[in-house]
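Here it is, the structure, as structure tokens.
All protein chains but one are shown at their positions in the complex.
Up next is chain A:
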Amino acid sequence: MLKGGAVMDVTNAEQARIAEDAGAVSVMALERVPADIRRDGGVARMSSPEKIREIIETVSIPVMAKVRIGHFVEAQMLQEMGVDFVDESEVLTPADEENHIDKHAFEVPFVCGCRNLGEALRRIGEGAALIRTKGEAGSGNIVEAVRHLRHIGNALRRLTILTDDELMSAAKELRAPYELVRIVAREGRLPVPNFAAGGVATPADAALCMQLGAESVFVGSGIFKSTDPAQRAKAIVKAVTHYRDPAMLVEVSMGLGEPMRGLDIASIPEAELLQTRGN
């Protein structure tokens, strides 16, 4: 029931309360927001249990937390702690460069990131219950999330016009499980919800993602790296609900202070891109 809402990254109880009061549908518990992880470098790992418990105890909305790609023990621990969703995330330093977690082996649902339809279907094949775009996390730059949303939408539409006997070849091209490709070609949509993530910094960004077909929006560094997080959080929640109403978007965008500064993607060295992690 997270559709049509905003999921916000929070690093402590006070931020969690701000997010909940603003109307966030869920919070993502982290030690550092993606912009700071990017800035600090080093190895980024699952948050400490104390941090996660602190946030679970503060809010009544669902709490998500991140694990490194392939780190199934971090996931076992989060499941034990009772988080509502595990994000197998490229924002953290991958623990396995060949394989993702076997998500079917868990009770707790997982969300995974993707840049295109093939990647989405591979994650769903592994057991992901929710998909999001990767965007370029911590960049405050919406261009990559837009790229990924458009790739997915475009590929979905193209699949629906193929004949049945062309689907095996399509599955080969997508490097995706054949049975999932069949289902998706018939339905014209993913079998799980698709959220936008990576670079959302303004209400306009959130509404753009919704108009491009995302069903909810993750906001990471965009809230607590801005100058007025409480106001911006409320504005983004409203923008996700009223995403087709320009008058409302103008109204909620007034008096928000400065958004996070962000980065030009071209200025990020290839080796520092987060979206290429996991595939």
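As a convention for this text, a residue touches a chain if its C-beta (ideal position, glycine included) is under 8 Å from a C-beta of that chain, and two chains touch if they have at least 3 such contacts; residues count from 1.
FYI, contacts and distances are computed from a predicted model.
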- Query: UniProt names the one chain left off this complex as which of "Trafficking protein particle complex subunit 11", "DOG1 domain-containing protein", "glutaminase" or "Superoxide dismutase"?
  - Reply: "glutaminase"
- Query: Considering the whole complex, which of A:N12, A:Q79, A:T93 or A:Q231 touches the chain not shown?
  - Reply: A:Q79
- Pick from A:N12, A:Q76, A:T93 or A:T241: which residue touches the chain that isn't shown? A:T241
- Note on the structure: chain A positions in touch with the non-displayed chain are 1-5, 17, 20-26, 59-62, 79, 82-85, 107-109, 234, 237, 240-242, 245
